[in-house]
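Then we have chain A:
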Amino acid sequence: MSEAPIQFTPPKSHSVSQGTEMADKPDTPLRKMIQVEGLERRFPNPGDKGETQIFGDVSFTVAEGEFVCLIGHSGCGKTTLLNILAGLDGPSSGHVIVDGKEISGPSLDRAVVFQGHALMPWMSAMTNIAFAVESRWPNWSSADVRKHCQKYIDMVHLTGSEDKKPAQLSGGMKQRVGIARAFSIEPKILLMDEPFSALDALTRGSLQDELVTICKATNQTSFMITHDIDEAILLADRIVLMTNGPEARVCEIVENTLPKGRTRSDMHTHENYYPMRNHLIEFLVNRSKNFAAEISAADFDPRNPPIARPAAASGTSGEQSLPSNDASATQEKKAS
Partner candidate 1 sequence: MGALSNPFDPNEILWTGCPCGMHATMYEHQLAMSQSATGSRFYTSETTGAETVEQSVQQQQAAHSDMRDEPEIANTDPDVDWNDQEAVLARCVESAVMKGIFGTDMNRRKFLRGVGSATALAAVSQFVPLDALKAAIIDAKGPLEKTKLNVGFVPITCATPIIMAKPLGFYERYGLDVEVIKTAGWAVSRDKSLSGEYDAAHMLTPMPLAITVGAGSTSVPWTMPAVENINGQAITLANKHLDKQDPTKWKGFTFGVPFEYSMHNFLLRYYVAEAGLDPDKDIQIRVVPPPEMVANLSAGNLDGYLSPDPFNQRAVFDGVGFIYKLTKEIWDGHPCCAFAASQKFIDETPNTFLALFKSILDATAYSQDLSNRPEISEAISPKNYLNQPTTVVQQVLTGRFADGLGKVRNEPTRIDFDPFPYHSFSVWILSQMKRWGYIEGDINFKDISEQVYLATDAQAVMKEMGQTPPDITYKSHTIMGKTFDPAEPDAYIDSFAIKRT
Partner candidate 2 sequence: MTTTNNFGLKAGLLSIVILLLFLFGWHMLVVAQQGPAAEGLDPEYAALLGKQATEGDSALPKPHEVGAELWQHISDPFYDAGPNDKGIGIQLAYSLFRVLTGFGLAALLAVPLGFLIGMSPVIYQALNPFIQLLKPVSPLAWMPLALYTIKDSSLSAIFVIFICSIWPMLINTAFGVANVRKEWLNVAKTLEVSPLRTAFRVILPAAAPTILTGMRISIGIAWLVIVAAEMLVGGTGIGYFVWNEWNNLSITGVVSAIVFIGLVGMFLDILLAHAAKLVAYAE
């Protein structure tokens, strides 16, 4: 035990307490934790008939402390993309640079919350987390490990269920253990693959709230895959939209125009909520399918996708004013 358990890092920037509405200017020169550059993944076709590109030219960044969601239909290679970020899969071409270094495999710096909870069924909740903690700090004494684990169990409100096996826990509780496990190693980046998709709506909601709280408290850099629009609006600072596969592309990056500190219970009352929501639905329902036409029409550079900021026309918070009933956001080329 060379190192004492690390306390929650105090928020370095734009915490809720000090944050004014829309304090996070997109242009704020924050450290880029993740840079995805021209990522492509191809899979061989069955029967030796060439290869299919799942996605290509995928480029985006995630800044330190930022929460980014990726939305797309199933089949667009979302999970593959996350696996590449986790280091479990390799790209066919392109680069993933994390904290300035190109990744070459899995790392304790990048914790993953899996779609299924991926808990070891033969281990108790505590042991599942301890397994991760022991991997991160192999020299800790078992008492230290236990203390550290307990902190995260308490954080996800599982106090009292430490010694239960996954089979004795409800779906939501299992995923809480999964989240606690991911946070317990205090990663630079948290990667989440539709973590709440298997849960019922009520459970999902409460878990989302908790995730918001924890991410805020720890200023956690996070990247999450989801197909739930409300989840994305609640959690994400920016939302990456991916078209349908094969040959999926990032079609647009949407900046969340709702203020920080939004909660599930009050966010729909904000004037920008519906513009955001409508913009995203429009994408999922129509644009994701017909994107090919859109590309040819516009001057589209897949490696430098346009940025959208859907907001109410009368709103003052958004830099872009949009008619509240206009679902299609104005697109603006981001000059980086």
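The candidates were selected such that all candidates are chains of the complex that A comes from, given by their letters.
Criterion: contacts are C-beta pairs under 8 Å (C-beta built on N, C-alpha and C of every residue); 3 or more make two chains touch, one makes a residue touch a chain; residues count from 1.
Because the structure is a prediction, the values reported are computed rather than measured.
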Neighbour chain for chain A in the complex, from 1 or 2, resolves to option 2
Within the complex, candidate 2 is touched by chain A residues 86-88, 105-108, 110-112, 114, 116, 118, 120-123, 131-132, 135-136, 165-167, 185
